[in-house]
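Removed: one protein chain of the complex. Kept in place: all other protein chains.
On to subunit A.
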């Protein structure tokens, strides 16, 4: 392809900017995932509360953020929120949208995993005179953790895959930088293939990390599949 002739030298010159973009993408992924994890635990545990208002409130929040689509949420935070008087940095909008949306999905994972821990485990805790907090911390959650890792891995990859959206709200992320490279070189196929390859690589790294985490969680419980 004649258009792509200047691609490699141009790519070499663009490397520092690509590295910056990659850093922004990783930052958004990590911060978004951290917020999502916190929300997943809070909302997931609250939605198992015995008190109806607490449970109902948590369910409402979860259904709201699951039901309104990440794209609408992100654009709402970016375009509509300033009209009510709050202006957030574009990156903050992105992290908030990713965290709220995937936190809501994660809450279902936490709820399901806690529900899947056999009831006899809780009963044994009660028989030993453990309080509710101690039971949750020492008996139920460690077992639930091993069940949560695999679905969390899927969500994390989904979250990573949603980060190119950042470029739509003016964040100079990896997608934005590679798009610049594309328009300066005209090498459309090579640029996008590079971008897809980089995302694939990041997803593989995340998967490997999460697999190690799952093995560790299972090993702590002495379960099959643990290291």
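Throughout what follows, contacts are C-beta pairs under 8 Å (C-beta built on N, C-alpha and C of every residue); 3 or more make two chains touch, one makes a residue touch a chain; residues count from 1.
In this section, contacts and distances are computed from a predicted model.
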### Query
Given the options "Amino acid ABC transporter permease", "Anti-sigma factor antagonist", "2-oxoacid:acceptor oxidoreductase subunit alpha" or "Multiple sugar transport system substrate-binding protein", which would UniProt use as the protein name of the unshown chain?
"Amino acid ABC transporter permease"
### Task
Could you tell which one of A:52, A:84 or A:127 touches the chain left off the display?
A:84
### Message
Can you say which of A:54, A:141 or A:168 touches the chain missing from this structure?
### Response
A:168
### Task
Identify the residues of subunit A touching the omitted chain, counting contacts across the whole complex.
63-64, 66-73, 75-76, 79-80, 82-84, 157, 161-165, 168, 175, 179, 188-189, 192-193, 195-196, 199-200, 203-204
